[in-house]
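Every protein chain but one is kept in place in this view of the complex.
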Amino acid sequence: MGIFEAILLTVITAATPLVLAAIGELVTERSGVLNLGVEGMMVMGAACAFIATQQTGSPYIGILAGIASGALFSLLFGFLTLTLVANQVATGLALTILGLGVSGMIGESYVGQSGIKLPQIVFPILSDIPFLGPLLFRQDLIFYLSIALVAGVHWFLFRSRAGLKLRSVGDSHSSAHALGINVIRTRYLAVMFGGACAGLAGAQLSLVYTPQWAENMSAGRGWIALALVVFASWRPWRIVAGGYLFGAVSISQLYAQAFGIGIPSQFLSALPYLATIVVLILISHNRRMTLINTPAALGKAFVPDR
Amino acid sequence: MKKILFALATTAAVIGFSAGASAADKAKICFVYVGSKTDGGWTQAHDLGRQELEKALGDKIETQFLENVPEGPDAERAIERLARSGCGLIFTTSFGFMDATVKIAAKFPDVKFEHATGYKTAPNLATYNSRFYEGRYIQGQIAAKISQKGVAGYIASFPIPEVVMGINSFVTGARSINPDFKIKVVWANTWFDPGKEADAAKALIDQGVDVLTQHTDTTAPMQVAAERGIKAFGQASDMIKAGPETQLTAIVDTWGAYYIKRTQAFIDGKWETTSSWDGLKDGILTMAPYTNMPDDVKALAEATQKKIESGELKPFTGPLKKQDGSEWLAAGVSSDDGTLLGMNFYVEGVDDKLPQ
Partner (left out) sequence: MRIELEKRPDVSKLFSLLSPFIALGLTLVFGGIMFMLLGKDPLSALYSFFIEPLTETWSLHELAIKAAPLILIAVGLSVCYRSNNWNIGAEGQFIMGAIAGSILPVVFYEWQSPLVLPLMMLLGMMGGALFAAIPAFLKAHLNTNEILTSLMLVYVAQLFLDWLVRGPWRNPGGMNFPETRTFDATAILPEMIASGRAHWGFGFAILAAILIWFMMRYTLKGFEITVLGQSERAGRFAGFSSRKMIWFSMLLSGALAGLAGIAEVSGAIQQLRPVISPGYGFTAIIVAFLGRLNPLGIVVAGLVLALTYLGGEAVQVSLQISDKPIRVFQGLLLFFVLSCDTLIHYKIRMMWFDLTDTTADGVR
């Protein structure tokens, strides 16, 4: 295995949770809801996935637990912001505080335990393709899910009726309501999908990335995922591009350090953030394209008139 | 609502007072932690020390702690709260608490303070530290014996003297066995981020190191080493569970002995300010069992440990050169503690640059 391939493998592991959490948040935001609680849902997913795996011995049950906990936790956000029309920004931040607290509390006795790593699923024949085989066809279930989810979300948003409805809810909830679409129900489902994806991203952290539970182990990745949605200008495949770009820059700086180039590590560590900004500037000069894809009703509460 | 609140307040006050009275005859020993007491690393080691202290002197003292205290003004407030709540002796367990501890110590002359890894003292403020580097010297020797390629990977947190000292000691130990030994350093710029530490481990292993050591707090690098089939050293606590066939040994912080010693002195009224820098011989750090290595390497490690404990061997003893090739210590000369505590240069064999 060449060094380039090795780097790419590391990048894939690092980028997968970002892509997963971001694709979920993208759907949430496309429905017009801004949930800043990704970090909290992610860390809940990580804790619950790890605990379930340790209890049952099966990382697949762990994955389910991660997804379920993320979705349930997001329901709390949904209830506050959709039913009680509380402020979305503040509620999302409060969700993060709560998530860090609750996960720390339930995971306290699991710190230091060595977990079970999610096994690889090897595709016969395909995995023997030189270079691409090990990268793409010798991965774990969550990686395959991340790609499938992005493809699925793309299809759903732009090729299905339900996706069209969801987008119309995000662009103008009053027109959507006038057309007979149930705005609140659509948004509830979108929020839960976002939570489930963030939970799955958390499961990746505690079952694949580093099979263990540590308090606050998401370490800011939920925030990066939030930024990626903006970076992608709410288009699914750009999430993959953004996630892998971010992952690639942050990983290669570690390799560069090990290689021994004498640049202060703080500057190297700042590169992924700067790179993301620069690329966003380059792709967002077209004002009309950006406006078309931005959900116009993002962050605005909806209360049906009776 | 107001009435209820008032009722709550008064009831609680009564309960609070009665609880306070019963505990007044026991000395209160308090701890301020920078991390979570179950972080699996630095803070957990201090909390294990606190638990040992409770076990040993539990009939004469009670302990109390505040965890996840941010450095800066929050630390000042946390320490002051403990001082006001009747703590007689307060251990502040992070370098970043230094100035906060100094300020509060000046304000509460009757309370005794102990600050870990700092250098400012006062009549009621002592400092304590552990010679972790002694353990790293042994690790370096083991690494030189085990490594086929003569290159070790070192995951470092932040460039502070403590960490630089560890890197240098490791290299010095390794070079005492294999004069051509080299290490590669990756700065993770974090003490605690399992994902990033794992990435750093992968970066090092992919570039050909075949033994790994870390100065960050989680077991993630150990797990990666286990997966890739190379050997590694644990940090702060015994990480054997994360790599039963991987861990060679680990530096285990065992603060308990020190906490018991100082608390006993405090109870006896014999507490005095000191700057103590204990090592292997005092039991403030211990080596986890030497595992996953051939018997001759194990014997070498044990012999070195004995020599360090008896004082026969001092890790930083000349001839030693700095990274740029200039002489640091002449043959037979050992470094003074002052140079070590402010260490900001590499010895020969480190493949990295320090920020100046």
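Letters A and B mark the chains in the order given here, with residues in each chain numbered from 1 onward.
The rule is simple: contacts are C-beta pairs under 8 Å (C-beta built on N, C-alpha and C of every residue); 3 or more make two chains touch, one makes a residue touch a chain.
Worth saying up front: this structure is predicted, and the values here are computed from it rather than measured.
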Omitted-chain contact residue, chosen from A:3, A:90 or A:129: A:90
Per the whole complex, from A:4, A:155, A:237 or A:267 the residue touching the absent chain is A:267
Chain A, residues in touch with the chain not shown (by the definition above): 76, 80, 83-87, 89-91, 93-95, 97-102, 104-105, 108, 223, 226-227, 230-231, 233, 264, 266-267, 269-270, 273-274, 276-277, 280-281, 284-287, 290, 303, 306
Positions on chain B where the hidden chain makes contact: 1, 4-5, 8-9, 11-13, 15-16, 19, 36-37, 64-68, 70-74, 76-78, 80-82, 84-85, 95-96, 99, 119, 158-161, 189, 341-344, 355-356
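Definition applied: only the chains that are shown with their structure count from here on.
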Between chain B and chain A, distance of the C-alpha-averaged centres to the nearest whole Å: 35
Seen from chain B, its contact residues with chain A in the complex are 36, 38-40, 44, 153, 184-190, 192-200, 202-204, 206-207, 209, 218-220, 223, 227, 237, 241-242, 351-353, 355
Residue set of chain A touching chain B in the complex reads 3, 6-7, 9-10, 14, 104, 108, 111-114, 117, 205, 209-212, 214-217, 219, 221, 250-251, 254-255, 257-260, 262, 264-266, 269
